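With one protein chain held back, the other chains of the complex are shown just where they sit.
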Amino acid sequence: MKKNLFIPFIGLFILAICAFYYFNQAPSQKLEAKQVPPVLFEAKDFYKNELIDTQNLGDFYIINFFASWCKPCLAEHPLLMELQSKGIKIIGVNFRDDEDNFIDWIEENGNPFEYIIRDDGSIAYEMGLIGVPETYFINNKIIQKKIQGPLFYEDIETYL
Amino acid sequence: MKILKLTSNFLLVIFLLSLFSIGYSNENKLNDYFKTIRCLVCEGQSINESDTEFAINLREQIKIKTNSGMSIKEINQELIEIYGEQISFNPSKNHFLLWLMPLILVLVILMFIRNKLKFFYKK
Partner (left out) sequence: MISNLGNFFLFFSLFSITLFYTGWSKKIFTSDKVFLNLIYVTSASPFLVLVIGFAISDYTVLNIFQNSYIDDPIFYKVTSAWGSHEGSILLWIFLINMYGIFFLKTNNNKEIHKQIIFISSLFILYLLISSNPFQKIELDTTLEGLGLNPILQHLLFIIHPPTLFLGYIGLIIPFVLASHILISKNFSKDLFNQMLLWSKLSWFFLTFGIVLGSYWAYSELGWGGWWFWDPVENISLIPWLLNTALIHSLQVSIKSNQLKLWSLNLALYSFIAAVFGTFLVRSNLIVSVHSFASDPLRGLFLIMIIAYLFIVTLRLNIKSVNYFNQDTFKIMSKETFLLLNNIFFIAAALTVLVGTIYPLFSEIIYNSSVSIGAPYYNFAFNLLMAPIILLMAFAPQIKWGEHKKKNNQTFYIIAISIVITAIVYYLLGNIFFALSVFITMPLFIKSFLVFFKKISKDRGFFAQWLAHLSIGLFIVAAVYTEQFDYEKNITFEKGDSNEIVLNEGASLLLENIKDSDLSNHQKISVDLIVVEKNLKYSLSPSKNIYQPSGQVTNEVSTVNRYFDQYYATISMIESDKVSINLVYKPFINLLWISSILLVFSIFLSIIKRK
């Protein structure tokens, strides 16, 4: 007898779950302790033409993916310059870009990076890049935080 | 006899018409795999259909990896480690509720009507 009530109850239950989820949408930025993939250190810096010196980098550094064809990258550029001025080391990874465009972009806007690596997409793949710009904060070889999209002042104030 | 003859003629016609269609069954293995990988910056598309940099890059990188000898299974495993479960449209077998759902549903419904079934057995 009670079996026909089963469905409406289940239905209301599902509805309640949907409602709960709907009003509690939290951005899920859970990141297990991931290491920086070694492929990053197998590439040569574009200007210095040598591998990245990990001793020089220190414990804390930032990896920033950018491209000349990416408008939000230009928007966050001043923040990168400010980070550099405070002595924070940033590795810039130029993602799938035309070489001339990339050189022009750096020359026009300034170079906030300690090292620049050109990437055909393989480094991005190993990092799990969603799209440019994307910034990773590294401490003791582990990725502490990942920011998808352009940086805002709140994101970097603690580091300044 | 007449009916059998008609049937066989009819089926023959369908069969012959189907011959006009060219079959390319095994050429698209990679494309078929791309259709199971989700484009994370799109709204529900797979990387096979999307033209975003994300999708294009993934297609290229996967192609390079297959050329270097990695199997699709290995590539898939690696992708999931890097990007998380959401990258694959093929949920892992750990989500057993999902994969057993057809069976569960049929059983649940049969449970609902077990009174009727009892009647069948009496017969």
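Just so it is clear, A and B label the chains in written order, and each chain counts residues from 1 on its own.
Please note the rule applied: a residue touches a chain if its C-beta (ideal position, glycine included) is under 8 Å from a C-beta of that chain, and two chains touch if they have at least 3 such contacts.
Computed from a prediction, not measured in an experiment: that's the story for all the values here.
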From A:Gly11, A:Gly58 or A:Gly110, residue that would touch the chain that is not displayed: A:Gly11
For subunit B, residues in touch with the removed chain: 3, 6-7, 10-11, 14, 17-18, 20-25, 27-28, 31, 35-36, 38, 43-46, 48-49, 51, 84-91, 95, 98-99, 101-102, 105-106, 109-110, 113, 115-116, 119-120, 123
Chain not shown, touching residues in subunit A: 1, 4-5, 7-9, 11-12, 14-15, 17-23, 28, 30
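Note that in this section only the chains that are shown with their structure count from here on.
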Chain centre separation in whole Å, for subunit B relative to subunit A (CA means): 33
Footprint of subunit A on subunit B - complex, ascending: 40-41, 52-54, 57-58, 60-61, 64, 82-83, 112
Subunit A - residues contacting subunit B, complex: 3, 95-96, 121-122, 124-132
